[in-house]
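Here the complex is missing one protein chain, while the rest keep their positions.
Entry: chain A
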Amino acid sequence: MTTATASDVSGRSFVDRLKGYSPPSQVLPVLATFALLVGMFGVGSIRYEGFASPQVVLNLFVDNAFLIVLAVGMTFVILTGGIDLSVGSVVALSTMIAASTLRAGWPPTMAVLAVLVTGTTLGLAMGLVIHYFEVQPFIATLAGMFLARGLCYLISVESIPIKDETFQSLSAASITLPGELYVTPTVLISLLVVAIAAWVLHMTRFGRTVYAVGGSESSAMLMGLAVARVKVGVYAISGFCSSLGGLLFALYMLSGYSLHAVGMELDAIAAVVIGGTLLTGGYGLVIGSLLGVLVLGTIQTFISFDGTLSSWWTKISIGVLLLVFVVLQRFFTRREVS
(Lines give C-alpha, C1' and ligand atoms only; values in the text may rest on other atoms or scores of the structure.)
Protein backbone atom coordinates (compact mmCIF):
# COMPACT_ATOMS: atom_id res chain seq x y z
CA MET A 1 0.00 0.00 0.00
CA THR A 2 1.35 3.38 -0.84
CA THR A 3 1.00 5.90 1.89
CA ALA A 4 -1.82 8.23 1.12
CA THR A 5 -2.00 10.60 4.02
CA ALA A 6 -5.24 12.04 2.87
CA SER A 7 -7.45 13.59 5.47
CA ASP A 8 -10.47 13.32 3.25
CA VAL A 9 -11.60 10.04 1.79
CA SER A 10 -12.43 11.50 -1.59
CA GLY A 11 -10.30 9.31 -3.83
CA ARG A 12 -7.27 11.30 -2.93
CA SER A 13 -4.76 9.21 -4.77
CA PHE A 14 -6.64 9.78 -7.99
CA VAL A 15 -6.46 13.51 -7.56
CA ASP A 16 -2.83 13.35 -6.61
CA ARG A 17 -2.00 11.47 -9.72
CA LEU A 18 -3.76 13.97 -11.89
CA LYS A 19 -1.83 16.81 -10.36
CA GLY A 20 1.31 15.23 -11.64
CA TYR A 21 0.29 15.69 -15.27
CA SER A 22 2.66 17.92 -17.12
CA PRO A 23 1.35 19.75 -20.14
CA PRO A 24 1.53 17.34 -23.03
CA SER A 25 3.84 18.29 -25.68
CA GLN A 26 2.77 19.60 -28.98
CA VAL A 27 6.32 20.71 -29.07
CA LEU A 28 7.73 17.24 -29.57
CA PRO A 29 7.17 16.97 -33.32
CA VAL A 30 8.50 20.48 -33.75
CA LEU A 31 11.61 19.51 -31.83
CA ALA A 32 11.95 16.52 -34.13
CA THR A 33 11.87 18.81 -37.13
CA PHE A 34 14.39 21.10 -35.52
CA ALA A 35 16.68 18.18 -34.77
CA LEU A 36 16.37 17.09 -38.37
CA LEU A 37 17.35 20.56 -39.52
CA VAL A 38 20.36 20.65 -37.25
CA GLY A 39 21.31 17.15 -38.34
CA MET A 40 21.12 18.11 -41.98
CA PHE A 41 23.36 21.05 -41.36
CA GLY A 42 25.76 18.82 -39.50
CA VAL A 43 26.01 16.45 -42.43
CA GLY A 44 26.23 19.35 -44.87
CA SER A 45 29.06 21.03 -43.03
CA ILE A 46 31.04 17.79 -42.96
CA ARG A 47 30.53 17.11 -46.65
CA TYR A 48 30.75 20.57 -48.14
CA GLU A 49 33.02 23.46 -47.48
CA GLY A 50 31.21 26.55 -46.24
CA PHE A 51 27.87 24.85 -45.85
CA ALA A 52 27.34 25.74 -42.23
CA SER A 53 28.06 29.42 -42.60
CA PRO A 54 25.59 31.92 -41.16
CA GLN A 55 24.84 33.41 -44.56
CA VAL A 56 23.78 30.02 -45.90
CA VAL A 57 21.31 29.83 -43.06
CA LEU A 58 20.06 33.33 -43.76
CA ASN A 59 19.71 32.54 -47.43
CA LEU A 60 17.27 29.83 -46.50
CA PHE A 61 15.02 32.62 -45.29
CA VAL A 62 15.78 34.89 -48.21
CA ASP A 63 15.04 32.28 -50.84
CA ASN A 64 11.96 30.93 -49.13
CA ALA A 65 10.30 34.01 -47.66
CA PHE A 66 7.24 33.54 -49.88
CA LEU A 67 6.96 29.87 -49.01
CA ILE A 68 7.09 30.68 -45.31
CA VAL A 69 4.13 33.00 -45.73
CA LEU A 70 2.21 30.40 -47.72
CA ALA A 71 2.94 27.74 -45.11
CA VAL A 72 1.59 29.99 -42.39
CA GLY A 73 -1.74 30.32 -44.17
CA MET A 74 -1.75 26.62 -44.91
CA THR A 75 -1.15 25.89 -41.23
CA PHE A 76 -4.36 27.67 -40.29
CA VAL A 77 -6.30 25.64 -42.83
CA ILE A 78 -4.76 22.30 -41.95
CA LEU A 79 -5.25 22.93 -38.23
CA THR A 80 -8.99 22.99 -38.84
CA GLY A 81 -8.68 19.71 -40.69
CA GLY A 82 -9.00 21.30 -44.13
CA ILE A 83 -6.64 21.73 -47.05
CA ASP A 84 -6.02 24.53 -49.51
CA LEU A 85 -4.85 23.49 -52.95
CA SER A 86 -5.28 26.91 -54.48
CA VAL A 87 -2.28 28.64 -52.95
CA GLY A 88 0.19 28.04 -55.79
CA SER A 89 -2.23 29.36 -58.37
CA VAL A 90 -3.07 32.34 -56.21
CA VAL A 91 0.63 33.13 -56.02
CA ALA A 92 0.79 33.09 -59.81
CA LEU A 93 -2.33 35.19 -60.07
CA SER A 94 -0.89 37.65 -57.58
CA THR A 95 2.30 38.08 -59.58
CA MET A 96 0.16 38.60 -62.67
CA ILE A 97 -2.07 41.17 -61.07
CA ALA A 98 0.89 43.01 -59.60
CA ALA A 99 2.82 42.99 -62.85
CA SER A 100 -0.07 43.99 -65.05
CA THR A 101 -1.41 46.73 -62.82
CA LEU A 102 2.05 48.17 -62.40
CA ARG A 103 2.53 48.06 -66.15
CA ALA A 104 -0.75 49.91 -66.50
CA GLY A 105 0.74 52.60 -64.31
CA TRP A 106 -1.02 51.97 -61.01
CA PRO A 107 0.78 53.26 -57.97
CA PRO A 108 2.52 50.39 -56.15
CA THR A 109 0.30 50.69 -53.06
CA MET A 110 -2.82 50.28 -55.19
CA ALA A 111 -1.28 47.30 -56.97
CA VAL A 112 -0.42 45.70 -53.65
CA LEU A 113 -3.90 46.38 -52.34
CA ALA A 114 -5.49 44.90 -55.46
CA VAL A 115 -3.45 41.74 -55.05
CA LEU A 116 -4.25 41.32 -51.37
CA VAL A 117 -7.94 42.01 -51.83
CA THR A 118 -8.19 39.54 -54.71
CA GLY A 119 -6.42 36.77 -52.83
CA THR A 120 -8.38 37.28 -49.64
CA THR A 121 -11.69 37.42 -51.50
CA LEU A 122 -10.90 34.24 -53.35
CA GLY A 123 -10.06 32.50 -50.09
CA LEU A 124 -13.18 33.86 -48.46
CA ALA A 125 -15.31 32.60 -51.34
CA MET A 126 -13.83 29.12 -51.07
CA GLY A 127 -14.39 29.14 -47.32
CA LEU A 128 -18.03 30.08 -47.76
CA VAL A 129 -18.55 27.34 -50.31
CA ILE A 130 -16.83 24.80 -48.06
CA HIS A 131 -18.78 25.70 -44.97
CA TYR A 132 -22.23 26.58 -46.23
CA PHE A 133 -22.51 24.14 -49.13
CA GLU A 134 -20.60 21.46 -47.24
CA VAL A 135 -18.25 20.89 -50.16
CA GLN A 136 -15.07 18.96 -49.42
CA PRO A 137 -12.18 21.42 -48.95
CA PHE A 138 -10.18 19.34 -51.40
CA ILE A 139 -12.75 19.86 -54.14
CA ALA A 140 -13.56 23.48 -53.41
CA THR A 141 -9.92 24.55 -53.37
CA LEU A 142 -9.14 22.41 -56.39
CA ALA A 143 -11.76 24.46 -58.20
CA GLY A 144 -10.16 27.59 -56.77
CA MET A 145 -6.80 26.39 -58.05
CA PHE A 146 -8.08 26.01 -61.61
CA LEU A 147 -9.95 29.28 -61.39
CA ALA A 148 -6.94 31.29 -60.25
CA ARG A 149 -4.67 29.69 -62.82
CA GLY A 150 -7.25 30.35 -65.50
CA LEU A 151 -7.51 33.99 -64.50
CA CYS A 152 -3.76 34.30 -65.00
CA TYR A 153 -4.10 33.33 -68.64
CA LEU A 154 -6.97 35.74 -68.96
CA ILE A 155 -4.61 38.53 -67.99
CA SER A 156 -1.78 37.38 -70.21
CA VAL A 157 -0.18 34.22 -71.50
CA GLU A 158 3.16 35.92 -71.65
CA SER A 159 5.44 36.69 -68.78
CA ILE A 160 5.18 40.35 -67.72
CA PRO A 161 8.33 41.94 -66.34
CA ILE A 162 8.00 44.29 -63.39
CA LYS A 163 9.72 47.56 -64.09
CA ASP A 164 8.21 49.64 -61.32
CA GLU A 165 10.89 51.51 -59.39
CA THR A 166 9.54 50.85 -55.93
CA PHE A 167 9.36 47.13 -56.62
CA GLN A 168 12.78 47.10 -58.21
CA SER A 169 14.45 48.92 -55.38
CA LEU A 170 12.63 46.79 -52.81
CA SER A 171 13.76 43.73 -54.66
CA ALA A 172 17.35 44.87 -54.64
CA ALA A 173 17.25 46.13 -51.08
CA SER A 174 19.07 44.26 -48.39
CA ILE A 175 19.47 44.77 -44.71
CA THR A 176 23.00 44.40 -43.50
CA LEU A 177 23.56 42.59 -40.27
CA PRO A 178 26.72 42.62 -38.20
CA GLY A 179 29.39 40.24 -39.49
CA GLU A 180 28.90 41.02 -43.19
CA LEU A 181 25.62 39.18 -43.24
CA TYR A 182 22.47 40.35 -44.91
CA VAL A 183 18.81 39.58 -45.30
CA THR A 184 16.12 41.05 -47.52
CA PRO A 185 13.05 42.99 -46.40
CA THR A 186 10.93 40.05 -47.54
CA VAL A 187 12.48 37.98 -44.77
CA LEU A 188 11.34 40.48 -42.19
CA ILE A 189 7.85 40.45 -43.64
CA SER A 190 7.68 36.67 -43.56
CA LEU A 191 8.95 36.51 -39.99
CA LEU A 192 6.45 39.15 -38.98
CA VAL A 193 3.70 37.01 -40.51
CA VAL A 194 4.93 34.00 -38.54
CA ALA A 195 4.95 36.00 -35.33
CA ILE A 196 1.48 37.41 -35.86
CA ALA A 197 0.13 33.99 -36.78
CA ALA A 198 1.63 32.40 -33.70
CA TRP A 199 0.13 35.13 -31.58
CA VAL A 200 -3.29 34.79 -33.15
CA LEU A 201 -3.26 31.01 -32.85
CA HIS A 202 -2.29 30.98 -29.21
CA MET A 203 -3.58 34.17 -27.75
CA THR A 204 -6.92 34.82 -29.35
CA ARG A 205 -10.32 33.20 -29.21
CA PHE A 206 -10.23 32.85 -32.98
CA GLY A 207 -6.96 30.98 -32.81
CA ARG A 208 -8.04 28.59 -30.09
CA THR A 209 -11.26 27.95 -31.94
CA VAL A 210 -9.17 26.94 -34.95
CA TYR A 211 -7.69 24.18 -32.80
CA ALA A 212 -11.11 23.31 -31.38
CA VAL A 213 -12.60 22.89 -34.84
CA GLY A 214 -9.68 20.71 -35.84
CA GLY A 215 -10.07 18.63 -32.69
CA SER A 216 -13.75 17.97 -33.22
CA GLU A 217 -15.97 20.13 -35.32
CA SER A 218 -19.18 18.72 -33.90
CA SER A 219 -17.99 19.25 -30.35
CA ALA A 220 -16.97 22.80 -31.15
CA MET A 221 -20.43 23.36 -32.54
CA LEU A 222 -22.09 21.91 -29.44
CA MET A 223 -19.80 24.00 -27.25
CA GLY A 224 -21.36 27.00 -28.90
CA LEU A 225 -18.16 28.18 -30.56
CA ALA A 226 -18.12 30.30 -33.70
CA VAL A 227 -17.38 27.39 -36.01
CA ALA A 228 -18.64 29.06 -39.17
CA ARG A 229 -16.53 32.15 -38.64
CA VAL A 230 -13.43 30.07 -38.09
CA LYS A 231 -13.98 27.67 -40.93
CA VAL A 232 -14.54 30.44 -43.40
CA GLY A 233 -11.91 32.62 -41.78
CA VAL A 234 -9.01 30.21 -42.20
CA TYR A 235 -9.51 30.09 -45.96
CA ALA A 236 -9.63 33.88 -46.09
CA ILE A 237 -6.41 33.94 -44.09
CA SER A 238 -4.84 31.40 -46.40
CA GLY A 239 -6.00 33.47 -49.37
CA PHE A 240 -4.45 36.55 -47.83
CA CYS A 241 -1.20 34.73 -47.12
CA SER A 242 -1.08 33.33 -50.66
CA SER A 243 -1.46 36.78 -52.16
CA LEU A 244 1.09 38.23 -49.78
CA GLY A 245 3.36 35.31 -50.61
CA GLY A 246 2.63 36.10 -54.27
CA LEU A 247 3.85 39.64 -53.76
CA LEU A 248 7.05 38.41 -52.14
CA PHE A 249 7.45 35.98 -55.02
CA ALA A 250 6.95 38.86 -57.47
CA LEU A 251 9.71 40.73 -55.70
CA TYR A 252 11.92 37.65 -55.90
CA MET A 253 11.28 37.06 -59.60
CA LEU A 254 10.46 40.62 -60.71
CA SER A 255 7.90 39.30 -63.12
CA GLY A 256 4.38 38.10 -63.38
CA TYR A 257 3.80 34.81 -65.16
CA SER A 258 0.98 32.31 -65.43
CA LEU A 259 3.36 29.44 -64.92
CA HIS A 260 4.92 30.75 -61.75
CA ALA A 261 4.58 28.63 -58.63
CA VAL A 262 3.23 25.52 -60.29
CA GLY A 263 2.89 22.90 -57.56
CA MET A 264 3.89 25.29 -54.83
CA GLU A 265 0.77 24.35 -52.84
CA LEU A 266 2.31 20.94 -52.41
CA ASP A 267 5.53 22.45 -51.09
CA ALA A 268 3.49 24.41 -48.60
CA ILE A 269 1.57 21.35 -47.51
CA ALA A 270 4.78 19.36 -47.25
CA ALA A 271 6.37 22.06 -45.11
CA VAL A 272 3.39 22.12 -42.77
CA VAL A 273 3.33 18.36 -42.40
CA ILE A 274 7.08 18.09 -41.92
CA GLY A 275 6.67 20.84 -39.34
CA GLY A 276 4.56 18.47 -37.26
CA THR A 277 1.03 19.61 -37.99
CA LEU A 278 -1.43 16.75 -38.21
CA LEU A 279 -3.30 16.60 -41.50
CA THR A 280 -6.39 15.59 -39.58
CA GLY A 281 -6.31 18.88 -37.73
CA GLY A 282 -6.11 20.04 -34.16
CA TYR A 283 -2.39 19.59 -33.56
CA GLY A 284 0.49 21.69 -34.75
CA LEU A 285 2.42 24.88 -34.31
CA VAL A 286 3.09 27.58 -36.83
CA ILE A 287 6.74 27.64 -35.82
CA GLY A 288 6.87 24.04 -36.97
CA SER A 289 5.77 25.09 -40.43
CA LEU A 290 8.56 27.64 -40.50
CA LEU A 291 11.03 24.88 -39.66
CA GLY A 292 9.38 22.71 -42.30
CA VAL A 293 10.08 25.33 -44.94
CA LEU A 294 13.67 25.58 -43.77
CA VAL A 295 14.05 21.81 -44.07
CA LEU A 296 12.82 21.97 -47.67
CA GLY A 297 15.18 24.88 -48.27
CA THR A 298 18.10 22.95 -46.82
CA ILE A 299 17.48 20.06 -49.15
CA GLN A 300 17.73 22.47 -52.05
CA THR A 301 20.90 23.95 -50.62
CA PHE A 302 22.36 20.47 -50.45
CA ILE A 303 21.68 19.94 -54.11
CA SER A 304 23.15 23.24 -55.15
CA PHE A 305 26.26 22.72 -53.00
CA ASP A 306 26.80 19.29 -54.39
CA GLY A 307 26.54 20.34 -58.00
CA THR A 308 26.55 16.78 -59.31
CA LEU A 309 23.13 15.84 -57.96
CA SER A 310 20.18 16.32 -60.22
CA SER A 311 17.50 18.66 -58.93
CA TRP A 312 15.14 15.70 -58.94
CA TRP A 313 16.79 14.68 -55.73
CA THR A 314 14.94 17.57 -54.10
CA LYS A 315 11.63 15.96 -54.92
CA ILE A 316 12.83 12.54 -53.95
CA SER A 317 14.11 13.63 -50.58
CA ILE A 318 11.00 15.68 -49.88
CA GLY A 319 8.95 12.62 -50.70
CA VAL A 320 10.95 10.42 -48.38
CA LEU A 321 10.85 12.97 -45.58
CA LEU A 322 7.12 13.41 -45.93
CA LEU A 323 6.60 9.71 -45.69
CA VAL A 324 8.80 9.44 -42.62
CA PHE A 325 7.01 12.29 -40.90
CA VAL A 326 3.56 11.06 -41.68
CA VAL A 327 4.49 7.67 -40.30
CA LEU A 328 5.93 9.32 -37.20
CA GLN A 329 2.71 11.25 -36.75
CA ARG A 330 0.72 8.07 -37.00
CA PHE A 331 2.82 6.79 -34.15
CA PHE A 332 2.11 9.87 -32.11
CA THR A 333 -1.61 9.70 -32.66
CA ARG A 334 -1.67 5.98 -31.90
CA ARG A 335 -0.06 6.69 -28.58
CA GLU A 336 -2.50 9.49 -27.87
CA VAL A 337 -5.43 7.16 -28.30
CA SER A 338 -4.25 4.48 -25.96
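The definition used in the following text is that a residue touches a chain if its C-beta (ideal position, glycine included) is under 8 Å from a C-beta of that chain, and two chains touch if they have at least 3 such contacts; residues count from 1.
One rule holds in what follows: contacts and distances are computed from a predicted model.
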Options "histidine kinase", "Fe-S cluster assembly protein SufD", "Sugar ABC transporter ATP-binding protein" or "Ring-1,2-phenylacetyl-CoA epoxidase subunit PaaB": UniProt name of the undisplayed chain: "Sugar ABC transporter ATP-binding protein"
Omitted-chain contact residue, chosen from A:Ile139, A:Leu222, A:Leu259 or A:Val320: A:Leu222
Option touching the unshown chain, where A:Pro137, A:Gly214 or A:Gly246 are the choices: A:Gly214
Residues of chain A in contact with the chain not shown: 1-7, 9-11, 13-15, 17-19, 21-24, 203-205, 208-209, 211-212, 214-216, 218-226, 282-283, 336-338
